[in-house]
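Heads up, one of the protein chains got dropped from this complex, but the rest are sitting where they should.
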Amino acid sequence: MLRFGILGAGRIGNVHARAIAASGRASVGYIADAVPEAAASLAGVVGARTASVADVIAASDVDAILIATPTDTHADLIEEAARAGKAILCEKPVSLSVPRIEACLDVVEKSGVPLMIGFHRRYDPHFAALESRLRAGEIGDPEIITITCRDPSAPPVSYIARSGGLYRDMMIHDFDMARFLLGGEEIAVVHALGGVMTDPEIGRAGDIDTAAVHMQTASGKIVVITNSRRATYGHDQRIEVHGSRGLLRAANIHNTTVELANERGWTGDMIPFSFVERYQAAYTAEIHKFLDFLEKGEAPRASGHDGLMAQKLAEAASTSLTTGEAVRI
Amino acid sequence: MLRFGILGAGRIGNVHARAIAASGRASVGYIADAVPEAAASLAGVVGARTASVADVIAASDVDAILIATPTDTHADLIEEAARAGKAILCEKPVSLSVPRIEACLDVVEKSGVPLMIGFHRRYDPHFAALESRLRAGEIGDPEIITITCRDPSAPPVSYIARSGGLYRDMMIHDFDMARFLLGGEEIAVVHALGGVMTDPEIGRAGDIDTAAVHMQTASGKIVVITNSRRATYGHDQRIEVHGSRGLLRAANIHNTTVELANERGWTGDMIPFSFVERYQAAYTAEIHKFLDFLEKGEAPRASGHDGLMAQKLAEAASTSLTTGEAVRI
Amino acid sequence: MLRFGILGAGRIGNVHARAIAASGRASVGYIADAVPEAAASLAGVVGARTASVADVIAASDVDAILIATPTDTHADLIEEAARAGKAILCEKPVSLSVPRIEACLDVVEKSGVPLMIGFHRRYDPHFAALESRLRAGEIGDPEIITITCRDPSAPPVSYIARSGGLYRDMMIHDFDMARFLLGGEEIAVVHALGGVMTDPEIGRAGDIDTAAVHMQTASGKIVVITNSRRATYGHDQRIEVHGSRGLLRAANIHNTTVELANERGWTGDMIPFSFVERYQAAYTAEIHKFLDFLEKGEAPRASGHDGLMAQKLAEAASTSLTTGEAVRI
Partner (left out) sequence: MLRFGILGAGRIGNVHARAIAASGRASVGYIADAVPEAAASLAGVVGARTASVADVIAASDVDAILIATPTDTHADLIEEAARAGKAILCEKPVSLSVPRIEACLDVVEKSGVPLMIGFHRRYDPHFAALESRLRAGEIGDPEIITITCRDPSAPPVSYIARSGGLYRDMMIHDFDMARFLLGGEEIAVVHALGGVMTDPEIGRAGDIDTAAVHMQTASGKIVVITNSRRATYGHDQRIEVHGSRGLLRAANIHNTTVELANERGWTGDMIPFSFVERYQAAYTAEIHKFLDFLEKGEAPRASGHDGLMAQKLAEAASTSLTTGEAVRI
């Protein structure tokens, strides 16, 4: 059974470690975290030992490194793990800097280790089913892709200040989803709008909280994305593809199917507020797809190149917001 | 009972004339059309007489002129009717030229006659209810407005060639809807994308058939619009407003509530394919609101100024498509 | 244009008279009502004259009699109109007594006049579409039919006391719908449950307000009906047919498609509370089908025989409630 070393025992490290432990196909050998108590606590849950980052990467009984540390450490850790010959599953993004990503992917390529990027939405059963039906031709060619993503509430302003901004931190998932749905055709032009609508503190930190980006491929396919850092009604996650022969859409999932009717109308249940809850099945599927990649040689659904290309779109959107002009790629 | 003279007995002239006849509050006195048979046929249905355009406008027993002729005649006819002291309900647009609209509105203003523009969607019970609940504060301030409009199929290319292009001919309704939902705050910047995806003939005629526009107000409110000239699934008409305290959306209406479940899934009924069918209730309500405007002095839901402003947005979108750059208004 | 004489200017007489006046295919000549003001008021709306019941029936310029008077007068009026050679559209039921219905239908048959019974739900676009798709074989043979009918609130107890009871007054529509959906196969056995849950006054008047009936045909097809006199959420009207190859159902219609999402969930709009509002389109279609019956010879969707058979089922249910036992027909 393949053994993981996990770097980072925060919220997302927890999600991954538990998914691995419950997979029945792999185990967690070691956990490293800057906060020893966090590492120890998670290690206890998944039956692993704690160790330093360097020791985890070097450990001879570790086959794969899962990187769930702060963003600014990702590229260095990927390179170290690559040099140590480990398979790598890294949370997005590889880096906030496109050149840094390129350099890092060079190291990975030279080392020949398998690398997969944690764009978990590609593994969501609903979105994955939509993509697969789109690829099967159910609606012909995609022509207009609409991606809606709204978070219940913003992360702390301290986090936002070093996040690289909404496009790189939040919309990055939608850029990746757009590319996933386009199925190989790349974006040629990007125009971005953004504003501060939910919290002036976010503006003072140099970021926006409400945004729209629309983009187009060379053949004319259009992608429209909207984001907000605040939605009173939950973690709003929808995709819709208008194609030449029909429309496919994936709606929000609701906590239960229970509906109440009374003199105020017909009220369906809430949708999840936490991304962990919303994407539980996606995180589980992601681990299995990573194992399929390593064990069966199936192509990773999100490669290092995908990580790079999403980052380039985020970069273009950031530039567009600053200049007010469209950016050609 | 107020009496109408109707100019134009085509599809939309028919819709209006029948709505007037069934209103119980007004009647159709005269119908004029370049095709005498068309005028006669409609006159028969609604109990009116036929006459020339000039005679209809001049008729002493006509209180209001409904203009449903080709677009390039609207401004002239409005001016003639205004000079004759008639109340006017004119189909959109007043003109494809912004300066021509401004000149025309001047004439109307000087003549002091009531003028209402036929943006029928403002009268749709679903959209009107959404707007009214938005105004009532149910979701706080609007932050992201998403408008989806797709037609089952394109009009003849001959029509498209002289239509002013998709933004002026089709998206004009969505520009107006955006302004209706914004409730007074005007758009400051517009960026447009467009392509030819459904029929190369449309491209050869100098137009596009698939388009996205996003826009922003000075305070940061965002509007996202997508259009397609071809939707296999019907006349797709949806609006959604994400606000500071929640979300309001109006979905498509289906022909019936009947649903079929079998080994292929759970299939709801089609949505209407014809805008006449989709907006039946809207056209009826529009006539009543025009009568309320004339008889009770209620402000028209869509004024000449609204017609002008929507045209300016269509103009900006057309410019943006040509230059590839955002247009500030 | 065919001319109607209308007997009864109450709520349902109003609905019918207005539908006739708006049909474009028939007019209302006379209106009779025990309350002269009611007759006069409705006559003013639809452009008719008032007259006594006898005079309306005798009028040589009346082609069809629409009976919308209190139930206990229906059978007598049908017979009088039949003897006067008029076509008849009579609100359900012909009579609360099965033998009286049979005698009345004999008179009609001998007179040879056309008779249609006002089971408006057969003309509802949603239910009619379901029935038509069922007949077309979309789900094979029907096996379990579920009919849900709940009223927002009970009529006055004074009305209930002489209504014949819930099965004859309210569930009669569902008995007819069951027969409509069964398409010719008759019910063989009926068992009824009932209770007083909403208002003890209804119990003191000798009736129930909450009821379930299930029934079976000789071949085994099952029909399940539930009724309540009180639903806080509106006029609940649903049908569902489980068949050998699938399921067809018609859901409630909502006032608008507007949905609100916030921290309390996702709330769809109310459904209509008034049956007039809910069945507006059905009443219009009913008039047209009656005219098709008279003018084109199309079989009436609900005949006198249908009125008789629904009454027999109501009778059986009433007996079952009293005895506690199933009733074989």
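Think of it as A, B and C in the order they're written, each chain with its own count starting at 1.
In this text, a residue touches a chain if its C-beta (ideal position, glycine included) is under 8 Å from a C-beta of that chain, and two chains touch if they have at least 3 such contacts.
Because the structure is a prediction, the values reported are computed rather than measured.
When you scan C:231, C:250, C:294 or C:317 for touch with the missing chain, the hit is C:231.
Of the options A:40, A:58, A:260 or A:276, the residue whose C-beta touches the omitted chain is A:260.
Checked against the full complex, the one of A:250, A:291, A:308 or A:321 touching the unshown chain is A:250.
Per the touch definition above, the residue from C:74, C:150 or C:301 contacting the chain not shown is C:150. One chain of the complex is left out; on chain B, the residues touching it are 232-234, 254, 260-271. Residue positions on chain A in contact with the hidden chain: 22, 125-126, 129-130, 133, 138-139, 245-253, 255-263, 269, in rising order.
With the whole complex as reference, residues 141, 143-144, 146, 148, 150, 189, 191, 193, 195-198, 210-212, 214-216, 219-222, 224, 226, 228, 230-233, 236, 242, 244-247, 324-326 of chain C touch the missing chain.
One rule holds for everything that comes next: only the chains that are shown with their structure count from here on.
Here the chain at the heart of the shown protein, by mean C-alpha position, is B. Averaged Cα coordinates give chain A a centre that lies 57 Å from the centre of chain C. Chain B and chain C have Cα centroids separated by 40 Å. Multi-chain contact residues, meaning those touching two or more other chains, occur in chain B at positions 245-247.
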